[in-house]
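Of the protein chains in this complex, all but one are displayed in their positions.
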Amino acid sequence: MKFNLAALRPLWTGLLVVAALAVTGAAIRPFEEPAWQAVRAQQPALKLDSLQSALGQGITAGLLGGFRAIVADFFWIKTNSVWEDSDLPATQTFIKLVTAIDPRPLYFWQNGSRMIAYDMPNWRIIAAGGYEKTPQAEQRRIDEEQSAVALKYLNEAFGHHPDSPLLYVEIANVYLNRLKDKASAAEAYRKAALLPNAPYYAGRIYPELLRKLGRHAEAYAWLKQLYPTLPKDIDTAKGITEFQVQSAMAPVVLERIRELEKELNIPQIEVFKP
Amino acid sequence: MSTVSTPTSPSSSAVGMRTVPFSPGRLGIVAGNTFLEAVRQKLFNFLLLLAVALVASAQLFREFNFGSSELKFISDFGFGAMVFFGSTLTIAATAQLFFSEIENRTALTILAKPIWRTEFIFGKFLGVFAVVGVFCALTTLLLLALLYNRETALMAADSEAFEHGRIIQYGDLVLLGVLQWLKFGVLAAITLLIASFSNTNLYTVVMGFFVLVICHLQYLARDAYAQVASLPLRLLVRLLGYVFPNFQVFNLADQIGIGAGIDTGVFLRVAGYALIYIAVIGGLAVYSFRNREI
Partner (left out) sequence: MTYPNPASAIEITGLTKDFSLNLRGIKLRAVENLTLAVPEGQVFGLLGPNGSGKSTTIKIILGLLEPTAGECKVFGVPSGRVDSRLNVGYLPEAPYFYRYLSGTELVRFYGRICGVPRKRLDERVREVIDWVGLSGAAHRRVGTYSKGMLQRIGLAQALVHDPRLIILDEPTAGVDPVGSAEISELILKLKTQGKTVLITSHLLAQIEDICDRVAILDRGKLILEGAVNELVGLSNRQALIVDSLPAAELEELRGWLSARGHALNAVEQPRTRLDQLFLSKVSRPQKGGEAK
(Lines give C-alpha, C1' and ligand atoms only; values in the text may rest on other atoms or scores of the structure.)
Protein backbone atom coordinates (compact mmCIF):
# COMPACT_ATOMS: atom_id res chain seq x y z
CA MET A 1 0.00 0.00 0.00
CA LYS A 2 1.46 3.33 -1.01
CA PHE A 3 1.58 5.98 1.64
CA ASN A 4 1.18 9.65 1.11
CA LEU A 5 4.04 11.06 3.15
CA ALA A 6 2.75 14.63 2.89
CA ALA A 7 -0.41 13.57 4.70
CA LEU A 8 1.79 12.31 7.55
CA ARG A 9 3.03 15.83 8.16
CA PRO A 10 0.54 16.51 10.98
CA LEU A 11 1.81 13.36 12.70
CA TRP A 12 5.46 14.48 12.44
CA THR A 13 4.51 17.90 13.72
CA GLY A 14 2.63 16.36 16.64
CA LEU A 15 5.59 14.15 17.55
CA LEU A 16 7.95 17.11 17.34
CA VAL A 17 5.68 19.14 19.64
CA VAL A 18 5.55 16.35 22.23
CA ALA A 19 9.31 15.82 22.01
CA ALA A 20 10.05 19.55 22.33
CA LEU A 21 7.76 19.88 25.34
CA ALA A 22 9.23 16.80 27.00
CA VAL A 23 12.78 18.11 26.52
CA THR A 24 11.75 21.53 27.83
CA GLY A 25 10.02 19.97 30.83
CA ALA A 26 13.08 17.88 31.66
CA ALA A 27 15.50 20.76 31.14
CA ILE A 28 13.48 23.22 33.18
CA ARG A 29 12.81 20.81 36.08
CA PRO A 30 15.91 21.76 38.11
CA PHE A 31 14.99 25.43 37.76
CA GLU A 32 11.41 24.83 38.81
CA GLU A 33 12.10 22.37 41.63
CA PRO A 34 12.98 24.85 44.45
CA ALA A 35 9.86 26.89 43.72
CA TRP A 36 7.74 23.74 43.58
CA GLN A 37 9.12 22.56 46.93
CA ALA A 38 8.26 25.96 48.42
CA VAL A 39 4.68 25.56 47.18
CA ARG A 40 4.50 21.98 48.45
CA ALA A 41 5.74 23.08 51.86
CA GLN A 42 2.71 25.34 52.12
CA GLN A 43 0.33 22.50 51.29
CA PRO A 44 -0.14 19.85 53.99
CA ALA A 45 -0.90 16.32 52.84
CA LEU A 46 -4.44 15.74 51.69
CA LYS A 47 -6.11 12.63 53.14
CA LEU A 48 -8.25 11.93 50.10
CA ASP A 49 -9.69 8.57 51.16
CA SER A 50 -11.55 10.07 54.06
CA LEU A 51 -12.75 12.96 51.97
CA GLN A 52 -13.82 11.43 48.72
CA SER A 53 -16.88 9.70 50.07
CA ALA A 54 -17.96 12.92 51.77
CA LEU A 55 -17.26 15.16 48.84
CA GLY A 56 -17.74 13.30 45.62
CA GLN A 57 -15.48 13.30 42.62
CA GLY A 58 -16.09 16.81 41.40
CA ILE A 59 -14.95 18.52 44.57
CA THR A 60 -12.14 16.00 45.02
CA ALA A 61 -10.87 17.05 41.60
CA GLY A 62 -11.11 20.66 42.75
CA LEU A 63 -9.01 19.84 45.80
CA LEU A 64 -6.44 18.06 43.72
CA GLY A 65 -6.44 20.94 41.30
CA GLY A 66 -5.17 23.28 43.98
CA PHE A 67 -8.38 24.92 45.13
CA ARG A 68 -8.28 23.69 48.73
CA ALA A 69 -8.54 27.10 50.32
CA ILE A 70 -11.65 28.11 48.47
CA VAL A 71 -13.30 24.68 48.87
CA ALA A 72 -12.63 24.86 52.61
CA ASP A 73 -14.04 28.39 52.73
CA PHE A 74 -17.15 27.23 50.95
CA PHE A 75 -17.65 24.42 53.45
CA TRP A 76 -16.99 26.79 56.36
CA ILE A 77 -19.85 28.95 55.14
CA LYS A 78 -21.92 25.77 55.01
CA THR A 79 -20.82 25.05 58.59
CA ASN A 80 -22.11 28.44 59.67
CA SER A 81 -25.36 27.76 57.91
CA VAL A 82 -26.01 24.44 59.70
CA TRP A 83 -24.72 25.96 62.99
CA GLU A 84 -27.44 28.60 62.73
CA ASP A 85 -29.95 25.73 62.52
CA SER A 86 -28.40 24.11 65.63
CA ASP A 87 -27.89 20.94 63.57
CA LEU A 88 -25.33 19.10 65.71
CA PRO A 89 -24.48 16.12 63.47
CA ALA A 90 -24.12 18.32 60.37
CA THR A 91 -22.09 20.97 62.22
CA GLN A 92 -19.75 18.34 63.65
CA THR A 93 -19.30 16.74 60.21
CA PHE A 94 -18.59 20.00 58.43
CA ILE A 95 -16.18 21.23 61.11
CA LYS A 96 -14.05 18.13 60.66
CA LEU A 97 -14.42 18.25 56.88
CA VAL A 98 -13.19 21.85 56.70
CA THR A 99 -9.99 21.19 58.65
CA ALA A 100 -9.41 17.95 56.76
CA ILE A 101 -9.54 19.90 53.50
CA ASP A 102 -7.45 22.85 54.66
CA PRO A 103 -5.86 22.65 58.12
CA ARG A 104 -3.75 25.77 57.61
CA PRO A 105 -6.06 28.53 58.89
CA LEU A 106 -5.99 28.55 62.66
CA TYR A 107 -9.38 30.28 62.52
CA PHE A 108 -11.14 27.02 61.54
CA TRP A 109 -9.69 25.11 64.50
CA GLN A 110 -10.44 27.89 67.00
CA ASN A 111 -14.02 28.47 65.93
CA GLY A 112 -14.69 24.80 65.32
CA SER A 113 -13.58 23.93 68.85
CA ARG A 114 -15.74 26.70 70.26
CA MET A 115 -18.79 25.39 68.46
CA ILE A 116 -18.08 21.91 69.85
CA ALA A 117 -17.32 22.98 73.42
CA TYR A 118 -19.77 25.84 73.94
CA ASP A 119 -22.66 25.61 71.48
CA MET A 120 -23.21 21.87 71.17
CA PRO A 121 -23.70 21.24 74.92
CA ASN A 122 -26.30 23.99 74.84
CA TRP A 123 -28.12 22.36 71.92
CA ARG A 124 -28.03 18.96 73.55
CA ILE A 125 -29.38 20.26 76.84
CA ILE A 126 -32.17 22.11 75.04
CA ALA A 127 -32.93 18.97 73.04
CA ALA A 128 -33.05 17.01 76.33
CA GLY A 129 -35.71 19.32 77.72
CA GLY A 130 -33.94 22.51 78.65
CA TYR A 131 -31.80 23.67 81.57
CA GLU A 132 -34.59 23.50 84.14
CA LYS A 133 -35.73 20.00 83.25
CA THR A 134 -32.29 18.45 82.63
CA PRO A 135 -30.61 17.25 85.85
CA GLN A 136 -27.31 18.93 86.76
CA ALA A 137 -25.47 15.62 86.56
CA GLU A 138 -26.72 15.13 83.02
CA GLN A 139 -25.71 18.67 82.09
CA ARG A 140 -22.27 18.01 83.59
CA ARG A 141 -21.94 14.79 81.62
CA ILE A 142 -22.86 16.54 78.35
CA ASP A 143 -20.33 19.30 79.06
CA GLU A 144 -17.60 16.75 79.75
CA GLU A 145 -18.41 14.75 76.62
CA GLN A 146 -18.37 17.77 74.33
CA SER A 147 -15.26 19.21 76.02
CA ALA A 148 -13.45 15.92 75.45
CA VAL A 149 -14.35 16.08 71.73
CA ALA A 150 -13.17 19.72 71.57
CA LEU A 151 -9.89 18.96 73.33
CA LYS A 152 -9.20 16.01 71.06
CA TYR A 153 -9.94 18.27 68.07
CA LEU A 154 -7.59 20.98 69.37
CA ASN A 155 -4.79 18.49 70.02
CA GLU A 156 -5.13 17.34 66.43
CA ALA A 157 -4.52 20.94 65.37
CA PHE A 158 -1.04 20.88 66.92
CA GLY A 159 -0.01 18.54 64.12
CA HIS A 160 -0.34 21.52 61.75
CA HIS A 161 0.35 24.41 64.17
CA PRO A 162 2.95 23.11 66.64
CA ASP A 163 3.96 26.55 67.90
CA SER A 164 0.61 28.20 68.23
CA PRO A 165 -0.04 29.84 71.63
CA LEU A 166 -3.65 30.49 70.63
CA LEU A 167 -4.40 26.76 70.53
CA TYR A 168 -3.18 26.41 74.10
CA VAL A 169 -5.40 29.38 75.04
CA GLU A 170 -8.41 27.59 73.50
CA ILE A 171 -7.53 24.43 75.46
CA ALA A 172 -7.14 26.46 78.65
CA ASN A 173 -10.53 28.09 78.13
CA VAL A 174 -12.24 24.73 77.66
CA TYR A 175 -10.72 23.44 80.90
CA LEU A 176 -11.56 26.62 82.76
CA ASN A 177 -15.02 27.51 81.42
CA ARG A 178 -16.53 24.13 80.65
CA LEU A 179 -14.75 21.66 82.92
CA LYS A 180 -13.95 24.04 85.81
CA ASP A 181 -10.51 22.42 85.96
CA LYS A 182 -8.28 25.26 87.12
CA ALA A 183 -5.12 23.15 87.37
CA SER A 184 -5.28 21.92 83.78
CA ALA A 185 -6.27 25.40 82.60
CA ALA A 186 -3.30 26.90 84.41
CA GLU A 187 -0.93 24.45 82.80
CA ALA A 188 -2.33 25.24 79.34
CA TYR A 189 -1.96 28.99 79.95
CA ARG A 190 1.61 28.44 81.06
CA LYS A 191 2.43 26.59 77.84
CA ALA A 192 0.76 29.35 75.83
CA ALA A 193 2.71 32.09 77.59
CA LEU A 194 6.05 30.40 76.91
CA LEU A 195 5.57 30.38 73.13
CA PRO A 196 6.61 33.24 70.82
CA ASN A 197 3.90 35.82 69.99
CA ALA A 198 1.78 34.68 72.94
CA PRO A 199 -0.96 37.08 74.00
CA TYR A 200 0.04 39.06 77.10
CA TYR A 201 -3.06 37.99 79.01
CA ALA A 202 -1.90 34.36 79.00
CA GLY A 203 1.07 35.37 81.13
CA ARG A 204 -1.27 37.14 83.59
CA ILE A 205 -4.06 34.55 83.80
CA TYR A 206 -1.64 31.72 84.65
CA PRO A 207 -0.44 33.26 87.96
CA GLU A 208 -4.04 34.26 88.79
CA LEU A 209 -5.10 30.64 88.48
CA LEU A 210 -2.10 29.57 90.58
CA ARG A 211 -3.28 31.99 93.29
CA LYS A 212 -6.77 30.48 93.17
CA LEU A 213 -5.17 27.04 93.54
CA GLY A 214 -3.24 28.27 96.60
CA ARG A 215 0.13 28.14 94.81
CA HIS A 216 1.15 31.69 95.73
CA ALA A 217 4.90 31.18 95.71
CA GLU A 218 4.81 29.82 92.17
CA ALA A 219 2.66 32.75 91.09
CA TYR A 220 5.06 35.23 92.68
CA ALA A 221 8.12 33.64 91.01
CA TRP A 222 6.39 33.65 87.64
CA LEU A 223 5.33 37.32 87.86
CA LYS A 224 8.80 38.43 88.89
CA GLN A 225 10.35 36.88 85.81
CA LEU A 226 7.49 38.13 83.63
CA TYR A 227 7.56 41.82 84.58
CA PRO A 228 10.97 42.74 83.07
CA THR A 229 9.93 41.26 79.71
CA LEU A 230 6.87 43.51 79.40
CA PRO A 231 6.89 46.74 77.34
CA LYS A 232 6.37 49.79 79.54
CA ASP A 233 6.59 52.64 77.03
CA ILE A 234 6.04 53.15 73.33
CA ASP A 235 9.27 52.68 71.38
CA THR A 236 8.89 53.07 67.62
CA ALA A 237 12.50 52.09 66.96
CA LYS A 238 11.89 48.73 68.61
CA GLY A 239 8.40 48.39 67.13
CA ILE A 240 6.58 48.71 70.47
CA THR A 241 3.17 50.24 69.87
CA GLU A 242 0.71 51.88 72.23
CA PHE A 243 -1.58 48.89 71.83
CA GLN A 244 1.17 46.53 72.99
CA VAL A 245 1.94 48.69 76.03
CA GLN A 246 -1.73 48.74 76.94
CA SER A 247 -2.12 44.99 76.36
CA ALA A 248 0.95 44.14 78.41
CA MET A 249 -0.50 45.97 81.46
CA ALA A 250 2.86 46.18 83.20
CA PRO A 251 1.46 48.36 86.06
CA VAL A 252 -1.22 45.71 86.77
CA VAL A 253 1.44 42.98 86.88
CA LEU A 254 3.49 45.06 89.32
CA GLU A 255 0.37 45.52 91.42
CA ARG A 256 -0.13 41.74 91.55
CA ILE A 257 3.51 41.29 92.56
CA ARG A 258 3.01 43.68 95.46
CA GLU A 259 -0.19 41.87 96.50
CA LEU A 260 1.62 38.54 96.53
CA GLU A 261 4.52 40.03 98.53
CA LYS A 262 2.00 40.98 101.20
CA GLU A 263 0.32 37.55 101.07
CA LEU A 264 3.70 35.80 101.28
CA ASN A 265 5.10 38.25 103.88
CA ILE A 266 8.18 39.01 101.81
CA PRO A 267 10.65 41.18 103.81
CA GLN A 268 11.07 44.72 102.49
CA ILE A 269 14.70 44.23 101.61
CA GLU A 270 13.77 41.23 99.46
CA VAL A 271 10.84 42.76 97.57
CA PHE A 272 10.93 42.85 93.81
CA LYS A 273 12.67 45.86 92.43
CA PRO A 274 11.42 46.69 88.91
CA MET B 1 -17.08 57.54 -9.27
CA SER B 2 -17.29 59.55 -12.50
CA THR B 3 -15.33 62.38 -10.93
CA VAL B 4 -12.70 60.21 -9.27
CA SER B 5 -9.23 61.69 -9.13
CA THR B 6 -6.19 59.56 -9.59
CA PRO B 7 -4.13 59.26 -6.40
CA THR B 8 -0.62 60.63 -6.63
CA SER B 9 1.80 57.83 -7.06
CA PRO B 10 5.01 58.01 -5.10
CA SER B 11 7.89 56.41 -6.92
CA SER B 12 8.27 52.71 -6.48
CA SER B 13 11.41 53.23 -4.43
CA ALA B 14 9.26 54.66 -1.62
CA VAL B 15 8.34 51.06 -0.81
CA GLY B 16 10.93 49.57 -3.09
CA MET B 17 12.53 46.21 -3.70
CA ARG B 18 14.10 45.25 -0.40
CA THR B 19 14.19 42.37 2.01
CA VAL B 20 11.71 42.23 4.85
CA PRO B 21 13.37 41.55 8.19
CA PHE B 22 11.38 40.35 11.19
CA SER B 23 9.77 43.44 12.66
CA PRO B 24 8.68 43.89 16.30
CA GLY B 25 6.75 46.88 14.98
CA ARG B 26 4.54 44.72 12.76
CA LEU B 27 4.14 42.30 15.63
CA GLY B 28 2.92 45.20 17.75
CA ILE B 29 0.49 46.32 15.05
CA VAL B 30 -1.11 42.84 14.94
CA ALA B 31 -1.17 42.73 18.75
CA GLY B 32 -2.82 46.14 18.94
CA ASN B 33 -5.44 45.15 16.38
CA THR B 34 -6.16 41.91 18.28
CA PHE B 35 -6.59 43.86 21.51
CA LEU B 36 -8.87 46.32 19.75
CA GLU B 37 -10.98 43.44 18.43
CA ALA B 38 -11.37 42.10 21.98
CA VAL B 39 -12.49 45.50 23.21
CA ARG B 40 -14.93 46.10 20.34
CA GLN B 41 -16.31 42.56 20.50
CA LYS B 42 -17.15 43.42 24.10
CA LEU B 43 -15.08 40.62 25.62
CA PHE B 44 -14.55 42.83 28.64
CA ASN B 45 -18.24 43.19 29.42
CA PHE B 46 -18.24 40.14 31.62
CA LEU B 47 -15.61 41.87 33.78
CA LEU B 48 -18.43 44.03 35.06
CA LEU B 49 -20.33 40.93 36.11
CA LEU B 50 -17.27 39.60 37.85
CA ALA B 51 -16.72 42.90 39.65
CA VAL B 52 -20.32 42.92 40.85
CA ALA B 53 -20.00 39.30 42.00
CA LEU B 54 -16.80 40.05 43.93
CA VAL B 55 -18.26 43.09 45.68
CA ALA B 56 -21.46 41.19 46.49
CA SER B 57 -19.58 38.22 47.93
CA ALA B 58 -17.43 40.55 50.04
CA GLN B 59 -20.66 42.02 51.44
CA LEU B 60 -21.97 38.51 52.13
CA PHE B 61 -18.95 37.61 54.24
CA ARG B 62 -19.70 40.51 56.60
CA GLU B 63 -22.91 38.79 57.56
CA PHE B 64 -20.99 35.91 59.13
CA ASN B 65 -18.86 38.01 61.52
CA PHE B 66 -15.66 36.16 60.73
CA GLY B 67 -13.59 38.90 62.32
CA SER B 68 -10.15 39.40 60.84
CA SER B 69 -10.52 36.08 59.00
CA GLU B 70 -13.05 37.79 56.76
CA LEU B 71 -10.01 39.02 54.83
CA LYS B 72 -9.03 35.41 54.11
CA PHE B 73 -12.45 34.72 52.63
CA ILE B 74 -12.36 37.84 50.47
CA SER B 75 -8.87 37.07 49.15
CA ASP B 76 -9.60 33.33 48.59
CA PHE B 77 -12.78 34.02 46.67
CA GLY B 78 -11.16 36.92 44.83
CA PHE B 79 -8.23 34.85 43.61
CA GLY B 80 -10.52 31.89 42.96
CA ALA B 81 -12.69 34.07 40.74
CA MET B 82 -9.60 35.42 39.00
CA VAL B 83 -8.37 31.89 38.28
CA PHE B 84 -11.75 30.59 37.15
CA PHE B 85 -12.84 33.52 35.02
CA GLY B 86 -9.32 34.26 33.89
CA SER B 87 -8.78 30.70 32.64
CA THR B 88 -12.12 30.77 30.81
CA LEU B 89 -11.36 34.17 29.28
CA THR B 90 -7.87 33.07 28.22
CA ILE B 91 -9.00 29.93 26.43
CA ALA B 92 -12.13 31.46 24.88
CA ALA B 93 -10.45 34.70 23.82
CA THR B 94 -7.42 32.97 22.31
CA ALA B 95 -9.59 30.55 20.35
CA GLN B 96 -12.06 33.23 19.28
CA LEU B 97 -9.47 35.85 18.30
CA PHE B 98 -7.53 33.27 16.28
CA PHE B 99 -10.44 31.49 14.63
CA SER B 100 -12.20 34.70 13.70
CA GLU B 101 -9.22 35.24 11.39
CA ILE B 102 -9.56 31.77 9.90
CA GLU B 103 -13.35 31.60 9.67
CA ASN B 104 -13.78 35.16 8.37
CA ARG B 105 -10.70 34.59 6.22
CA THR B 106 -9.15 37.86 7.28
CA ALA B 107 -6.02 35.74 7.76
CA LEU B 108 -5.88 35.48 3.96
CA THR B 109 -5.92 39.23 3.56
CA ILE B 110 -3.25 39.93 6.13
CA LEU B 111 -0.94 37.06 5.17
CA ALA B 112 -1.08 38.30 1.56
CA LYS B 113 0.78 41.36 2.86
CA PRO B 114 4.54 41.46 3.51
CA ILE B 115 4.27 39.98 6.99
CA TRP B 116 5.89 36.88 8.44
CA ARG B 117 3.61 34.15 9.74
CA THR B 118 5.71 34.31 12.89
CA GLU B 119 4.89 38.00 13.31
CA PHE B 120 1.21 37.26 12.75
CA ILE B 121 0.88 34.47 15.27
CA PHE B 122 3.10 36.09 17.93
CA GLY B 123 1.15 39.28 17.38
CA LYS B 124 -2.12 37.42 18.02
CA PHE B 125 -0.58 35.93 21.18
CA LEU B 126 0.61 39.30 22.46
CA GLY B 127 -2.83 40.78 21.82
CA VAL B 128 -4.48 38.05 23.90
CA PHE B 129 -1.76 38.42 26.56
CA ALA B 130 -2.61 42.12 26.78
CA VAL B 131 -6.34 41.35 27.09
CA VAL B 132 -5.68 38.91 29.92
CA GLY B 133 -3.24 41.38 31.47
CA VAL B 134 -5.94 44.03 31.66
CA PHE B 135 -8.28 41.47 33.24
CA CYS B 136 -5.70 40.51 35.88
CA ALA B 137 -4.77 44.11 36.58
CA LEU B 138 -8.38 45.21 37.07
CA THR B 139 -9.31 42.19 39.18
CA THR B 140 -6.19 42.56 41.34
CA LEU B 141 -6.89 46.28 41.83
CA LEU B 142 -10.50 45.60 42.78
CA LEU B 143 -9.45 42.90 45.22
CA LEU B 144 -6.79 45.18 46.67
CA ALA B 145 -9.37 47.94 47.16
CA LEU B 146 -11.90 45.57 48.76
CA LEU B 147 -9.30 44.12 51.13
CA TYR B 148 -7.79 47.46 52.06
CA ASN B 149 -11.16 49.00 52.73
CA ARG B 150 -12.34 46.06 54.82
CA GLU B 151 -9.08 45.70 56.71
CA THR B 152 -9.19 49.37 57.68
CA ALA B 153 -12.71 48.90 59.07
CA LEU B 154 -11.76 45.70 60.91
CA MET B 155 -8.66 47.31 62.42
CA ALA B 156 -10.84 49.98 63.97
CA ALA B 157 -13.19 47.36 65.41
CA ASP B 158 -10.70 44.73 66.61
CA SER B 159 -7.30 46.12 67.59
CA GLU B 160 -6.09 42.88 69.15
CA ALA B 161 -6.27 40.91 65.92
CA PHE B 162 -4.23 43.64 64.20
CA GLU B 163 -1.76 44.08 67.04
CA HIS B 164 1.22 43.70 64.69
CA GLY B 165 -0.24 45.95 62.01
CA ARG B 166 -2.01 45.09 58.77
CA ILE B 167 -2.35 41.40 57.98
CA ILE B 168 -2.46 41.61 54.18
CA GLN B 169 0.82 42.20 52.36
CA TYR B 170 -0.40 44.35 49.51
CA GLY B 171 2.83 44.41 47.56
CA ASP B 172 2.84 40.61 47.49
CA LEU B 173 -0.80 40.62 46.45
CA VAL B 174 0.18 42.57 43.34
CA LEU B 175 3.01 40.09 42.66
CA LEU B 176 0.52 37.23 42.91
CA GLY B 177 -1.66 39.00 40.35
CA VAL B 178 1.39 39.21 38.06
CA LEU B 179 2.02 35.45 38.48
CA GLN B 180 -1.58 34.67 37.55
CA TRP B 181 -1.16 36.79 34.44
CA LEU B 182 1.97 34.86 33.49
CA LYS B 183 0.16 31.57 34.08
CA PHE B 184 -2.62 32.72 31.76
CA GLY B 185 0.11 33.58 29.26
CA VAL B 186 1.25 29.95 29.29
CA LEU B 187 -2.38 28.86 28.91
CA ALA B 188 -2.86 31.25 25.97
CA ALA B 189 0.25 29.85 24.30
CA ILE B 190 -1.08 26.29 24.80
CA THR B 191 -4.45 27.26 23.33
CA LEU B 192 -2.75 28.92 20.37
CA LEU B 193 -0.71 25.78 19.77
CA ILE B 194 -3.91 23.72 19.72
CA ALA B 195 -5.60 26.28 17.45
CA SER B 196 -2.68 26.21 15.01
CA PHE B 197 -3.61 22.69 13.89
CA SER B 198 -7.27 22.54 14.93
CA ASN B 199 -10.10 22.99 12.45
CA THR B 200 -12.72 24.50 14.71
CA ASN B 201 -13.09 26.96 17.54
CA LEU B 202 -15.09 24.44 19.59
CA TYR B 203 -12.44 21.75 19.41
CA THR B 204 -9.80 24.26 20.45
CA VAL B 205 -11.81 25.41 23.47
CA VAL B 206 -12.62 21.86 24.60
CA MET B 207 -9.02 20.70 24.21
CA GLY B 208 -7.82 23.87 25.92
CA PHE B 209 -9.89 23.11 29.02
CA PHE B 210 -8.79 19.49 28.93
CA VAL B 211 -5.13 20.50 28.89
CA LEU B 212 -5.81 23.06 31.66
CA VAL B 213 -7.10 20.30 33.93
CA ILE B 214 -4.12 18.09 33.09
CA CYS B 215 -1.70 20.92 33.88
CA HIS B 216 -3.37 21.42 37.26
CA LEU B 217 -3.07 17.70 38.02
CA GLN B 218 0.37 17.18 36.43
CA TYR B 219 2.03 17.03 39.84
CA LEU B 220 0.20 13.77 40.56
CA ALA B 221 2.11 12.16 37.69
CA ARG B 222 5.36 13.36 39.22
CA ASP B 223 4.40 12.00 42.62
CA ALA B 224 3.07 8.73 41.21
CA TYR B 225 6.11 8.01 39.04
CA ALA B 226 8.06 6.26 41.78
CA GLN B 227 5.10 4.06 42.77
CA VAL B 228 4.29 2.65 39.34
CA ALA B 229 5.63 -0.90 38.91
CA SER B 230 5.22 -1.50 35.19
CA LEU B 231 8.06 0.05 33.17
CA PRO B 232 6.04 1.21 30.11
CA LEU B 233 3.49 2.81 32.43
CA ARG B 234 6.28 4.44 34.45
CA LEU B 235 7.76 5.90 31.30
CA LEU B 236 4.36 7.19 30.23
CA VAL B 237 3.75 8.76 33.63
CA ARG B 238 7.21 10.33 33.53
CA LEU B 239 6.55 11.66 30.04
CA LEU B 240 3.27 13.21 31.18
CA GLY B 241 5.11 14.85 34.03
CA TYR B 242 7.56 16.43 31.58
CA VAL B 243 5.30 17.31 28.66
CA PHE B 244 2.68 19.33 30.53
CA PRO B 245 3.61 22.46 32.50
CA ASN B 246 2.91 22.36 36.23
CA PHE B 247 0.20 24.93 36.98
CA GLN B 248 0.22 24.10 40.69
CA VAL B 249 3.51 25.96 41.03
CA PHE B 250 1.51 29.19 40.55
CA ASN B 251 -0.71 28.29 43.50
CA LEU B 252 0.79 30.74 45.95
CA ALA B 253 -2.20 32.93 46.73
CA ASP B 254 -4.14 30.82 49.20
CA GLN B 255 -2.23 32.06 52.23
CA ILE B 256 -2.25 35.78 51.44
CA GLY B 257 -5.48 36.21 53.39
CA ILE B 258 -3.86 35.07 56.61
CA GLY B 259 -0.80 37.23 56.20
CA ALA B 260 1.63 35.00 54.33
CA GLY B 261 3.66 36.70 51.64
CA ILE B 262 5.72 35.45 48.72
CA ASP B 263 9.45 34.90 48.70
CA THR B 264 11.26 36.99 46.04
CA GLY B 265 13.34 34.03 44.90
CA VAL B 266 10.26 31.87 44.47
CA PHE B 267 8.50 34.66 42.56
CA LEU B 268 11.41 35.05 40.16
CA ARG B 269 11.66 31.30 39.57
CA VAL B 270 7.94 30.90 38.89
CA ALA B 271 7.95 33.98 36.62
CA GLY B 272 10.97 32.62 34.74
CA TYR B 273 9.26 29.23 34.44
CA ALA B 274 6.24 30.86 32.85
CA LEU B 275 8.27 32.98 30.44
CA ILE B 276 10.31 29.98 29.26
CA TYR B 277 7.14 28.00 28.59
CA ILE B 278 5.55 30.92 26.77
CA ALA B 279 8.59 31.16 24.50
CA VAL B 280 8.78 27.40 23.81
CA ILE B 281 5.07 26.76 23.33
CA GLY B 282 4.70 29.97 21.32
CA GLY B 283 7.56 28.84 19.10
CA LEU B 284 5.87 25.47 18.58
CA ALA B 285 2.63 27.25 17.66
CA VAL B 286 4.53 29.27 15.03
CA TYR B 287 6.12 26.10 13.64
CA SER B 288 2.77 24.36 13.46
CA PHE B 289 1.05 27.34 11.84
CA ARG B 290 3.76 27.88 9.22
CA ASN B 291 2.64 24.88 7.23
CA ARG B 292 -1.06 25.41 7.66
CA GLU B 293 -2.93 25.86 4.39
CA ILE B 294 -5.43 28.66 4.81
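Residue numbering begins at 1 within each chain, and the chains themselves are lettered A and B in the order written.
We take it that a residue touches a chain if its C-beta (ideal position, glycine included) is under 8 Å from a C-beta of that chain, and two chains touch if they have at least 3 such contacts.
In this text, all values refer to a predicted model and were calculated from it rather than measured experimentally.
Chemist: Sort through B:L54, B:I91 or B:I115 and give me the one touching the missing partner chain.
Modeler: B:I115
Chemist: Using the touch rule from the top, list residues of subunit B that touch the missing partner.
Modeler: On the side of subunit B, residues 1-10, 12, 14-20, 26, 29-30, 33, 36-37, 40-41, 104-106, 108-116, 293-294 touch the unshown chain.
Simple rule for what comes next: only the chains that are shown with their structure count from here on.
Chemist: Between subunit A and subunit B, tell me the centre distance in angstrom, where each centre is the average of that chain's C-alpha atoms.
Modeler: Roughly 36 Å separates the two chain centres.
Chemist: Would you tell me which residues of subunit B are touching subunit A in their complex?
Modeler: Interface residues on subunit B, with respect to subunit A: 64, 66-67, 69, 72-73, 76-77, 79-80, 83, 159-160, 163, 193, 197, 213, 216-217, 219-220, 239, 241-249, 251-252, 254-255, 257-258, 260, 263, 265-266, 269-270, 272-273, 276-277, 280-281, 284, 287-288, 291.
Chemist: Which bits of subunit A are touching subunit B when the two form their complex?
Modeler: So the residues of subunit A touching subunit B come out as 9-10, 13-14, 16-18, 20-26, 28-29, 31-32, 34-36, 38-39, 42-43, 61, 64-70, 73, 77, 80, 102, 104-107, 199, 241, 243-244, 247.
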